[in-house]
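The complex is shown incomplete by one protein chain, all other protein chains being positioned as in the whole.
Up next is chain A:
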């Protein structure tokens, strides 16, 4: 446990260092207003990372989150175009339901047919994106076609922080309680920690993985509406490749890809770390083209770091060739 605690402390320290370095040259970067902007900008990543964390904890991976986001976002935008007066609450409900349904498709395939999650979600990733194209014929839905309350919702201010930021806070709190205080949350850890032991304690491994996929899908759907509304545009390729950032946030946050280890706070810090890097790059005058390589390097360093800290101490008596899979 002390491992995980120190892990979060290190990450928190790294984020502070980063802020100090940038602030030394550009003090405006750490002005409260800008920090709120950075937080809000990172909110979609944080929400998605919460769902991805649950999935990775059960020894699965969900590469379809960005495609799910794009599909649900597009459907929300189309509903808005068709019925401009529909209240935001309905749109939110639709996004959660549709996202959960897409997540359930992944979950069913993993649970009932035991297809490896990476194959399932690689497949559904392209299928979801393809469906957007079928729905729209490749056309964009632009800002002027959306109604003001639809696009205004995530941007409206409460106590100086946009609703989008508050939703990220709300999702984090819910996940914190879910992971630590509910049967489902503890099952998720148990399934990832030792699936065989989990079965003998009466936990249905497949069902728990299914639940994790539904959570991930639901949050991806929610982010889909928020994303489309925030940027006021919906097209086939929105959030393309974003699934990698989401996985990166989890891995940097200390979620073990072998399942069973990782915390909500760590994952949030992982997402914030990426968010600060992304927002700091243009400020310190580094081309945004660096971002992809930096995320990649961060994933590799983080996963190497995870493996190092997870290595059991003591003498190896019987060498094993299997990696933590």
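Going forward, a residue touches a chain if its C-beta (ideal position, glycine included) is under 8 Å from a C-beta of that chain, and two chains touch if they have at least 3 such contacts; residues count from 1.
Note that contacts and distances are computed from a predicted model.
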Task: Choices "DNA-binding protein", "YtkA-like protein", "Autoinducer 2 import system permease protein LsrD" or "Twin-arginine translocation signal domain-containing protein" - which one is the UniProt name of the chain not shown - done: "Autoinducer 2 import system permease protein LsrD"
Open item on the list: If I consider the whole complex, including the chain that's not displayed, which of A:17, A:31, A:284 or A:300 touches that chain?
Closed with: A:300
TODO: Determine which one of A:47, A:65, A:79 or A:120 touches the chain that has been left out.
DONE: A:120
Task: Absent-chain contact - pick from A:7, A:129 or A:230 - done: A:129
Task: Where the unshown chain meets chain A, residue by residue - done: 61, 109, 113-116, 118-120, 122-127, 129-131, 133-134, 138, 236, 244, 247-248, 251, 257-258, 287, 289-300, 303-304, 307, 319-325
